[in-house]
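Omission of a single protein chain aside, the complex is shown with its protein chains in their original locations.
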Amino acid sequence: MTTLQLCLVISSLLFCIGLVGALSRSHTILVLLGIELMLNAANMNFIAFWRFGASPTAATGVLFAIFSIAVAAAEAAVGLALVIAVYRHQKSVRLEEANRLKG
Amino acid sequence: MNLDYAGLFRALAPETAIVVGALAVLGVDLTLLRGRSLATRMNVAALISALSVLVAFMLNGTCPCGRCWVGASGPVFGGALMFDSLANATRGGILGLVLLTIGVSTGARINRNPAEYLSILLFATVGFLLMAAAQQLLVAFLSLELASLSLYILAGFDKTRPDSAEAGLKYFLFGGMSAAFLLFGFSLLYGLTGSIELNHVADGLRHQGISPLLIVALVMVIVAFGFKAAAAPFHLWAPDAYQGAPTPSAALIASASKLAGIVFFARLLWSGLGFSAGNVSYAFTSVGWLPIVAVLSGVSMFVGNLAALAQTNVRRLLAYSAISHAGILLLGLIAVSRNGTSPIFYYATTYGIATAGAFGVIGVLERQGGCDSISDLAGLYRRSPLLAGCLMVFILSLAGVPPLAGFFGKFYVFAATLKLAGLAGVAGWLTILAILFSAVALYYYMVVLKQALVVAPAKDATPVRVPIAAAVTLVLAAIAIVAFGIWPSVLLGAV
Partner (left out) sequence: MSLLPWTIYLSFAGAALALTAGTRSAAAARWTALTAAVASWVVALLAAKSFVPSNAAQTLVDVAWIPQVGARYHLTADGISLTLVVLTGLAATAGILFSWNINERVGEFFAFYLTLIGGVYGVFLSADAFLFFVYYEIAIVPKYFLIANWGSTNRQYGAMKLVLYSFAGSALVLAGLIWAYAISGGNSFALGDLAAAATTFTHAQQVGMFFLVFFGFAVLAGLFPFHTWAPTGHVAAPTGASMLLAGVVMKLGAYGCLRVALPLFPVGFEFWQPVIATLAIIGIIYAGFVALVQDDFKFVIGYSSVSHMGFVLLGLAAATPRAVAGSVLQMFSHGVIAGLLFAVVGRMVYERTHTRQLGDLRAMPLHKLMPFAATVFVIAGLASMGMPGFSGFPAELSILIGTWTTSPLWTAFAAFGVLVAAAFTLRVMQVAFFGKTDAGGAAHHDAEHHAFAPITLAEKSGAVLLLGATILIGLKPDILLDWIVPALQSPLMQTVLKGGVQ
């Protein structure tokens, strides 16, 4: 197994762990963490493909990863703000209690 | 790579105008309007936003005179952005829909922070505009995230209502997950082809067959697309977001966001991943992303139409109708190879006008007494004939009744898919399914209109006072629906 393949396996595992966490957890913060894991799995792919890919001179992969880290940070900021907004109303951040909207 | 910053600035003049507008909205509100009434602040903010959108509209596209310094055509900034006729038309359409949303927001429930609201709406607009032209994975991802993050905030903006916060959170959680899927898919595409330029990605994919990694990448991208387009089975956020979000936000999510999203993914899938599309025109489908899209389309039509039949909340009904319309849009996406993008552009634009207009009517009613269940519309013909007339135009257009724009949109998409190969394959049968479902859909649309135009008003119902800006906006939107329906060429000529 080459290093690239190893990296891909690890990133896939990370993505799956994040996905399972995001789908199965009922605590909003843990869901957020799961989403962050998924994003980071993608970042790891970018770095791996850049390092072991055809043209490591162009910094495309790294640039993409840096931008996506910034986006992830912004996303976390928005997400936490929304979590707080929900908390103010229902005094809890558990998703099963956020069930006012249905039908 | 030829980095032409002057060219970039010229091409992005509309975005610049909107960012300046957003900052001006904030600045004016913080300095000149301190201590003024909320209504004044709202109107001034809306006026400045509308002006900046109008300026952007004029700066968009290439001026026919050829001497102006703004505008662009063809690839810009080393191919990161593509200003073809589709991009320019879509950007024009997005700006029109945003203008409509701004007008809707003047009539909706008064917001405690109007300037912040509208400036975030303008930032979302910048995201939409870039999405329409993105030709490179990084720009695509950033513009999509700019738009999405702004929309999450807009959905959860009304801090006084728990519904709004919940809608924002749900929208965010689903959207965040879809962004992760998209990013993962992009990383695999980068790995497969060594490039993030759509053209190079396409070249790279042409020379390699379908590999397992490519299939994973395709699935990831399609999943993200499904979320964005609210296609079943990735639609779960839509009813909640439409129901809980402030009305103008819901209107924006349903209109401009949808148009930008469908054009964005059409470009991504066809010009980037076109060589791995597969085929659904004949009975023996081949591997690629088209079969997945076809499945999503069929499931969306089923879920959207059948679930809409059971709704009592008018916003949820519009949400499920949006899901069924997403099914038809996906059908149009399938036919891009044969007919180009003008069917989906026309469909998404006119659908956006109609649905944003319907939300506008709901918004005005909400400000004066509430409009949750369909029966709250009862007697609208007496409470406000103007709103009732506009609602009739919007709803009938959604139902696809000629001569309104919704009819030609549907017709154009159906004709395009049937031109692929008649009824020889999945695409053709999906089209027949869609046509038959349009008769089902008429039922739930007529249920809405029955309340608005037939049922007598409740005893304590009062006449509705429509704010002048909202009235003008809604009437213009209704006129646009009729005009685009009678003269579709006006809109089609732009693509």
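We call the chains A and B, going by the order they appear; numbering starts again at 1 in every chain.
To be clear about the criterion, contacts are C-beta pairs under 8 Å (C-beta built on N, C-alpha and C of every residue); 3 or more make two chains touch, one makes a residue touch a chain.
Fair warning: this is a prediction, and the values are worked out from it, not measured in the lab.
Shown chains touched by the missing chain in the whole complex: B. The missing chain, though absent from the display, is touched by one residue of B:G27, B:P233 or B:G422; that residue is B:G422. Considering B:M58, B:L236 or B:I432, the position touching the chain not shown turns out to be B:I432 (whole complex). Chain B meets the missing chain through residues 342, 381, 396, 401-403, 407-408, 411-412, 414-415, 418-419, 422-423, 428, 431-432, 435-436, 438-439, 442-443, 446, 449-450, 453-454, 488-489, 492.
Everything that follows uses one rule, which is that only the chains that are shown with their structure count from here on.
Mean C-alpha positions place chain A and chain B at a centre distance of 25 Å.
Of all residues in chain A, only 8, 11, 15, 18-19, 22, 28, 31-32, 35, 38-39, 41-43, 45-46, 48-49, 53-55, 60-61, 63-64, 67-68, 71, 74-75, 78-79, 81-83, 85-86, 88-90, 95, 98, 100-103 touch chain B in the complex they form.
Residues 137-138, 141-142, 145, 149, 152-153, 156, 159, 162-170, 172-173, 176-177, 179-181, 183-184, 186-188, 190-191, 194-196, 239-240, 243-244, 311-313, 316 of chain B are the ones touching chain A in the complex.
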